[in-house]
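Every protein chain of the complex appears in place save one, which is left out.
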Amino acid sequence: MTKLKPRLSLIGIGVFAVLLLVVAPLVLTDHWLSNLGKYCCWAIAAVGIGLAWGRGGMLVMGQGVFFALGAYSMAMHLTLETAGAGVPGFMVLYDPLAPLPAFWEPFRSAAFTLLAIVLLPVIVAGLLGYALFKRRVKGAYFAILSQALAVALATLISSTIRETGGDTGLSDFKYFFGFVLEDPANRVMVYLIAAALLVVCLLVVWQLYRSRFGELLVATRDAEERVRFLGYDPATVKLVAFVLAALMASIGGAMFVPIVGIITPAEIGAAASILMIAGVAFGGRASLFGPALGAMAVGWGQSSLGSAWPEGWTYIVGLLFIVVILFLPKGLSSLLPRFTAARRSPGEQPAAGTAAPELEAVQS
Amino acid sequence: MNALVPPLLNGTAQGALLLLAALGLSLTFGQMGVINMAHGEFLMIGAFTAYLVQQVIDSSDLSIPVALPVAFVVAGLLGLLLEVSIIRWMYRRPLDTLLVTIGVSLILQQAALQTFPAQGVPVKQPGWLDGQLTILGYSWPLRQSFTIVLAAACVAILSAWLKYTSFGRRIRATVQNRDLAETAGISTRTVDRLTFFVGSGLAGVAGVAASLIGGTNSQMGAQYIIPAFLVVAAGGIGQLKGTVIAAWAVGVALSCFAYWTTGSLAQVLALILVIVFLQVRPQGLFTVRTRSLA
Partner (left out) sequence: MSTFSRRLRTLVATGTIVTVALALAGCGARAGDGTPGAESAAPSCVDTSGDTIKLGFLNSLTGGMAISEKTVSNVLHMAADEINAGGGILGKKIKYIQEDGATDWPTFAEKAEKLLTQDCVAAIFGGWTSSSRKAVKPVVEKHNGLFFYPVQYEGLESSPNIYYTGATTNQQIIPAMDFLASKGVKRLFLAGSDYVFPRTANAIIKLYAAKLGIQIVGEEYVPLDKDDWTTQVAKIVAAKPDFIFNTINGSSNVGFIKAYYDAGLTAATTPIISVSIAEEEAPAMGHEITGQYASWNYFESLKTDTNPKFIKSWKAYPNSSGVTSDPMEAAYISLYLYKALVEAAGSFDVDAVNAAAKKNTITFAAPEGTVTLDGENHHISKPGHIGRINANNQFDIVWSSDKFIAPDPFLKGYDWFPANVRDQLVKAAG
């Protein structure tokens, strides 16, 4: 691989950062800036999906779980900040005299909340990934299991109304770490944090993809057995990618809360996770920019096309899945090299015919 | 009344419905490696077929027995159409079939929402299913036993078909070693199409059963797909008996949890139970012995 390509990518990230952090706040209205912030949150999670699925071959259909860990950690803190010293209003009805549930108490602290947003997904994904990858669960099993987990968590949250707000979720936040959320200047600040975090995530995966780890990850995806025979442990490689993806989903979720102003179990369940996957597939799962841009494009489509033609948008998402996966398995990003005639990067999927069978019987 | 009787009986019925939903998946997933996320929507199509049949045949005593084979053929033909138009291009990319069929399921759901009354349609229960059986002091709805009989019949016919017919032998040969089967002169393309037809058709039959238990509307298929996949995975790929046992176990677990705790917690606990089981035994209850490395 030439040295040119990574440099080009870095310049690309730079341009992207300027567009997001400087141009967008200047030209967009408040409404569209807040929408763009929401797409950035999805894009952060999507970068993680690109890492785990595009490069690592793990179809993570349950990123909603980690999105929720971040989002609910943040939302609990903001709810408590809004409620002041008392108990949040929605809890009062079911049991007026009961104290705040114990697991809410630490979220009064801003430092604990920030720590939880980072550590919770790392711990949960670490344990889950360790158990799954050591047992060599992969392919469709992994995908279905991760989605089942997301469904289980969404149902659990829906049914614990007093503790989590249930199906209605948590909303109506007034403050964000002491800043008044209604103030337009603060909303721009929240947007800038989300956009900056997206750029940071892109930088992290850019660095990962050109590192030895990135090569190992792709090798694990394409021929796990050979990697094992070469003396590496594929489980560890996958675990690192999975944990990083979980962390990114959590950060995306945490920023989603102050930007959108509500988090509900609907953002965790199957449908939300699937829409994120759609974006990643659309943009190009294994490319650097593909997942982020794809997720943002799907978000934008939902905002604009979904308004103009709601029924049509559902059909478009459906067709997007079919057409892109069928004809452009590498997503829109695969169209670019055809024009620039750039060299194939090692991150791209091998040709369909030679792909290692992803669905292998797991051995005890 | 013994507190074990209602959850055991109803759990068995719930497991039977899960089994009906999972049977087709077990075929297409286990035997072809295709993960059809639109399977739930084929089930929905079966339920709507039952409704349409009732518009033609007024007597519900007669219409449900007629609807069963009709739903099988309608859902089967749609499955065949899906196989011929899309799935066949993706046999080497199993994970991608999962994503493509998600797209198909979104389109089918929206199409059903716009075709039929949004609130759903009524499917009349046959008069011969009214009433209860009294078992150990519990009045068990007769309808529950119908689901069990239907599931048992489907399993019996399917396993006999796989075991004794030449098509069945070809399917089993293709499962065990696709390349060798091809070398032996079996047209794996034909086998694949037939398998997909039968698998989707079974979803249609499950849909008729489901239409007697819950609502018939555009969203009904979505609630079955994840549990059905977990059942197939827990039973072991391509293992009919594994699927049967896993479906029964999940059904009984769901019903027991629902009886002793709450309906919501039951869903969570049952999902967690299967997930944990698959951590311990990722290959499922039974496995095909292969010399594959992975």
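Each chain carries a letter (A and B) given by its place in the written order, and its residues are counted from 1.
Everything below uses one rule, namely that a contact is a pair of C-beta atoms (placed from the backbone, for glycine too) under 8 Å apart; a residue touches a chain by one contact, two chains touch by 3 or more.
The structure displayed is predicted, hence computed values, not measured ones.
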Requested in this report: Give the residue, chosen from A:146, A:159, A:220 or A:250, that touches the chain omitted from the document.
Outcome: A:159
Query - Of A:73, A:146, A:287 or A:302, the one touching the omitted chain in the full complex - result: A:302
Query raised in the report: Among A:123, A:188 or A:328, which residue is in touch with the absent chain?
Result: A:188
Report task. List the residues of subunit A that touch the chain left out of this view. Result -> 21, 29-31, 34-35, 38, 83, 86-90, 92-94, 96-97, 155, 158-159, 161, 166-169, 171-175, 178-180, 182-186, 188-189, 192-193, 196-197, 199-200, 203-204, 207-208, 211-213, 256, 260-264, 266-267, 271-272, 302-303, 306-307, 310-311, 313-314
Query raised in the report: Which residue numbers on subunit B touch the omitted chain?
Result: 1, 6-7, 10-11, 13-14, 17, 110, 113, 117-125, 129-132, 138-139, 141-144, 210, 212-220, 222-223, 254-255, 258-259, 262-264, 267
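One rule holds for everything that comes next: only the chains that are shown with their structure count from here on.
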Query raised in the report: Hey, which residues of subunit B end up touching subunit A in the complex?
Result: 29, 33, 35, 86, 89-90, 92-96, 98-100, 102-107, 109-110, 114, 222, 226, 229-230, 233, 237, 262, 264-265, 267-268, 271-272, 274-275, 278-279, 281-283, 287-288, 290, 292-294
**Report entry** Complex contacts: residues of subunit A adjacent to subunit B
**Finding:** 59, 131-132, 135-137, 139-141, 143-145, 147-149, 151-152, 155-156, 158-159, 224-225, 270, 274, 277, 281, 311, 314-315, 317-322, 325-326, 329, 352-353, 355, 357-364
